[in-house]
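Note that one protein chain of the assembly has been removed; the remaining protein chains are unaltered in position.
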């Protein structure tokens, strides 16, 4: 299995596909440490986003993934940690 | 005394116009908008014509946050709601939130959204189904989304009675106005021109299988052979007349003066269908005599048995040729829950302009004793209009719309 990583660009693409972008929010700005809620994504948008990440990356996210990871930076790290376990021996 | 429910704002989207101005410019002159289905390849289906809305780009009107979670019919309804607010010159914050509500009708919900999710479910697996499927397809979605977008927290509702539902929703809105609400949105939208929706409509057995757009949907014509489905609908802002006048509402388009609804006897009973009773109840409710009615907007089913039943009901109430009758939906197809609200829009515009929009493409069969307005618009002084609608299975609804002095 080839190693996959999950980047902020991947996250932005999936957010846009699954939930669009709030008016007045520029996803291309410095959003790494801005909370999802502040970016205009509420629980439903995050559930849709989580589902899309799970399907695309073949992983299963914990129910609490978005309460434990409230910012893009934290989420990207958490998903990469999980992807690493997939390729571990 | 009972509050009068008046129409103060209109949002409409049909194949012959987005917005009330475009819609009426086309409707008053009888512009046909039925054409071949373009949304998907319909060549393998027995029905190939539709009244499609072209040139509607949801992204031009709605925030991108709403797009992934909405079916086409919801997008159309949300935009129509915005237009109606603008037309009524009222902003959501102008009226206390618990005094504003939304009552819409639906026929098939967000069927295209449902189609896409069913496809994912069965071709890929349950985990591929969108989080938005939990509401994007269901019948209540338009009332919910409109209330959220506009901060309307008052009494709301959703009714489903096939093509008749639009009038039932308007009647329910009037009830809420009478009970003290100040502003209620009402009407209906459907847009199920997708393969799955198409197959379901074909199964109903009443679609025209013709391919000539001018010879397909011909209510009251000797050549009637079924109907052509369309998409779209209308939303009306109803207000209590006093509130509307106090705030200096720009236009009082008309009053919802009367309503009646009945259900047909069980098939095979041989007894008279319920449409005549619905008309009589609506007239009595409006305190109007048959002679007061200046035009009837017919349901215009387009199949000989249903056209016969409707012509008989009209003749029984108004006498042979006793009132002008029209079915402008021949231009845009039948819009399910949106059909009758669009006719109510045509009715109030007919009142305002003194013109009856025509039934296009049709030559009235001599077997029907009705004065069908065909071909050209007919100038007429219209103060009171009757709008009729029927739904599959036996639903009959009638609304009397009256000029506001």
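The first chain written gets the first letter, and so on, giving A and B; residue counts start at 1 in each chain.
The criterion applied here is as follows: contacts are C-beta pairs under 8 Å (C-beta built on N, C-alpha and C of every residue); 3 or more make two chains touch, one makes a residue touch a chain.
In this section, contacts and distances are computed from a predicted model.
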In UniProt, out of "ABC transporter ATP-binding protein", "Beta-ketoacyl-[acyl-carrier-protein] synthase family protein", "Phosphate transport system permease protein PstA" or "Na(+)/H(+) antiporter subunit A", the chain dropped from the view is recorded as "Beta-ketoacyl-[acyl-carrier-protein] synthase family protein"
Among B:141, B:317 or B:362, contact with the omitted chain is made only by B:141
Missing-chain contact, candidates B:27, B:201 or B:243, resolves to B:201
The listed residue (B:61, B:175, B:215 or B:308) that touches the chain absent from the view is B:175
Return the single residue from A:8, A:44 or A:78 that touches the missing chain.
-> A:44
For chain B, which residues reach the chain that was dropped from this view?
-> 40-41, 44-46, 69, 97-98, 101-102, 106-109, 111, 114-115, 117-127, 129-131, 133-135, 138-141, 143-145, 147-148, 150-162, 165, 168, 172, 175, 192, 195-205, 261-267, 274, 277, 281, 336, 391-395
Hey, which chain A residues sit against the chain that's not shown?
-> 42-44, 47-48, 51, 63
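As a working rule, only the chains that are shown with their structure count from here on.
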Between chain A and chain B, tell me the centre distance in angstrom, where each centre is the average of that chain's C-alpha atoms.
-> 42
Residue numbers on chain B that touch chain A, as the complex places them | 63-69, 127-128, 130-132
Across the complex, what residues on chain A touch chain B?
-> 16-23, 40, 44-45, 47-48, 51, 54-55
